[in-house]
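See structure below.
Shown here: the complex without one of its protein chains, the others still in place.
For clarity, chains are labelled A, B and C in written order, and residue numbers in each chain start from 1.
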């Protein structure tokens, strides 16, 4: 708090918490605040944020409201999906992957407005502070980052609301009490954590879910869809060409309807503790399975297995906030190199929480019916080759066995 | 075929194909045949195999019928599950993991009966020949392995049936025509491949499934179960202690009922081609998810992430037939070392193809509500530590950014 | 041998063995032979190969003699050096990296001359047959590859010489007896194996070395040199700009003089056995150390460690012959991505077998004296940050320790 700040760009949702932060920055640092509100597909109206910012004295040209949905999906979600990234085996990284984009815009707006600092509303216990700050520092090593939750003394809900009231910040009725859990949402997912979810033995209450119907309430009839891929990225749903964000939104609708993409997970945070989260990634789950499906016929084994070996590290880097680190970019270069022929069509069956691949075809298919067939293969494969293949693969094991008996 | 063989142990199911092999071995090598029929939980009567072997002139003391179900699950399936092994992201390795055990018994019986060779009924295009032979050579480098499908000229169904009829081998009516697909079954799974499954764009016909009901026909109400783990292995279902094979069998019943564990996959064979398989792993799928669930609260992040990084290689080794290779054993040593405190209870919800973890608890839990809470944590965690943590993690990125701008 | 071959491109050195192969191909396959002799810097005259080929009836337009030295170093050696590749910790892959280039030219010449096959002189026990054939098949899946050493019955030296004499192939006097060891040479290295080297307990006799002086006979005074790098590749020696092959040749002279780059190794062949080889890589050893030196100040830790983790697999792929495989190309894409700023100057001291980096500088250096200094760092680094860094890194270990005590 001792640093002198002239102007700070705040990641501003328009909600109570970031409004308090806005005021706190003005009060504490005596600095100008620039607000940045991003549409990442979280499904909220953004214009109210403008009105609120204006009310708090922000100059109109210092209020930034950006629709980042296409950039989000095209430059962040899709590249990550090319890697089949899942953190700790399951989590599709919906929150993690949004942070670098928000950070990128924070820094861009700082440069555009001559600000010397950025601020975010992430707490001191979570991963998001790390993701925001590593990204910002990687993009501008001289930027100052203010993390009010780590600095201020508004550590209880009451203190926060007191501060709001003292500073004429409207407090919506439903924000007076403690929220029963905390959420983050964007086009890829909604995450929920905290409070009612803190006991990992207790099942997640139904009211926590907001993006998917309960599979038990989903349609009794399955629905079949196709997704077309070009060079590793989705380009069409049921034969209809769509932009990245449009495609993901359409898959979200399908996933919501069929109760797909719910995940109840205890995960390991980068800051060293375990946390329990509930994720809903309806479209992302369908997309991820479809991507593996198209890879299964278009990727060579060597490429596929290398990708599988690299994936845990790649996912960990994104989870930990190292999107803008050289090693993530190196892995991306390897992954992208593999996607040149990952084109074709995948057919999936959606049914009550399930999204299963049931068919895949491609002009670049490496699947050779002629080789694999139980029928006469017209000489495509000489079974006698297998004898030599096995003999030489066995040689070292035989030498070992001779030694060790 | 030029080698002189005195006595050969044949992996013998009692079916038409291995009966033809039995006779073919007698005719071609002029050798004694010892039959070995294993109960791996494939769900077939084994005693008929004895009668058939006797009919073909096998001496009673050369007919081996073993119940290997407990050994299979305890010493092969469970160790593999400790690794969370899935080949190419999905396949639970149900066929791959049975081959080393069958090979081990083939070699043991060869030693017990003074046989100098073993024989198996795997074709020259598949992975199983590799798995059988690598395992046998690793256990006895001097054993001879006969793979009739790579040697003989019975390359069409007609030729096979002709041979059977010429040699008084009864041919069941339903075996006269081509089977519409080929299967392998054991306590862990049933796999199906070939024929009607050869076009990867065509959905698997419903009649291919034998181990699970169609999720659409599964009960409309979810069922909750608990699985208890001790040191990484399942020990009880719904609080009732069970042996490994009993537990897996009980989970199979649950999985069957709820349509869990179906997988339609195009995979990369070790011999270099892609194949399309349909797998049903009802109990295994439930078990695998439960194991990850108990690990999520009992494994440290460092251990968990290392396991995730090692898993693809471990799964590939098993898929490729290297169970008895030193590198698989080294990985197993690492994995087993991590399981000491992987004990506790997982609660799952089974519903129409879904098996989701909804709760987990353990006396060895590393999940600390005190640390993660949004509430006052009584000093368990100092949020200001995060600032230094981020600063030093960012240092190299800042140095990079300064250089590269 | 049963296949009908019309025209075959033979990798032809002009020596006795490949001359016998040339004739054997003519006799056995009744086909036309195209000879291909490559200058890879092995240090032998190539024109005699032309005369010999003409003598054996090869049409002048079917005799190819190519100087591939620059392509070899630029497109094969340098990319590999960017990876710091060493097989089994030590071997700089001098033979392995030449095979894909020879294969590439074999296939190109086959296409240019309408040949349907290629042939090489590698034996059936070694790695080179694998490297040649995998490369050829990857470049032309329909090419036929003839490996005479696996086919013919000239399995003894006597039989080979008999065949030569019967077919009017001149046999040099020194080739009548057995050679005491076998060698392969190119601009990167000379390897020796076999015969006198077959007992891994026996020290390599001095007469085996041909590319380096014995360190004991090297100059008593050290010599200092500098190598300049641009984007990961060497571009100048002692400030003098040089092409890739010229630079490597100049380093070879220096390495020879100072007895640098001798390696006595027992290695694991891809075909399953161990072999003992003696390698001399004088310039390559110097270059490899210099490359690590320039990386040490220009590569970020994340990039450097990722490279170190990927290297063993990358080296194994090259050793095993998978240069033209997608996974090698993916790894190359990752590695090359890291080399953008690997530019600067390395200073080395050469002395009696040692080539040590003693200085490195770069306009893109990430080394920050300001940060690392024991002196006052003017606020570049706040030591108190370390406390938080350590606390959060320790958190999971503390939680573990609390559980496990």
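For this structure, a couple of remarks:
Assume a residue touches a chain if its C-beta (ideal position, glycine included) is under 8 Å from a C-beta of that chain, and two chains touch if they have at least 3 such contacts.
Predicted, not measured: the structure shown is a model, and the values here were computed from it.
Among the residues C:74, C:175, C:257 or C:292, only C:292 touches the chain that is left out of the figure. For the chain missing from the display, the contacting residue among B:173, B:337 or B:405 is B:337, taking the whole complex into account. Here one chain is not drawn; of C:26, C:182 or C:246, the residue touching it is C:182. By the touch definition given at the top, subunit B reaches the unshown chain through residues 268, 271-273, 299-300, 302-303, 305-307, 313, 322, 325-331, 333-338, 392-396, 399. By the touch criterion stated above, the residues of subunit C touching the omitted chain are 84, 88-90, 123-125, 129-130, 133-134, 137-141, 147, 149-150, 155-156, 182, 194-195, 198-204, 215-216, 220, 222, 262-269, 271-276, 292, 296-297, 300-301, 304-305, 308-309, 311-313, 316, 321, 324-326, 347, 349, 351-354, 356-361, 365-369, 371-374, 376, 381, 383-384, 386-387, 389-390, 393-394, 397-402, 405.
If you put the missing chain back, the residues of subunit A touching it would be 300-302, 341, 364-366, 368, 371, 381-382, 384-389, 391-393, 395-397, 399-400, 403-404.
Going forward, only the chains that are shown with their structure count from here on.
Inter-chain spacing, taken between the CA centroids of subunit B and subunit C, is 41 Å. Chain centres here are Cα means. That of subunit A falls 32 Å from that of subunit B.
Along subunit C, residues 300, 302, 392-393, 395-396, 399 each make contact with two or more other chains.
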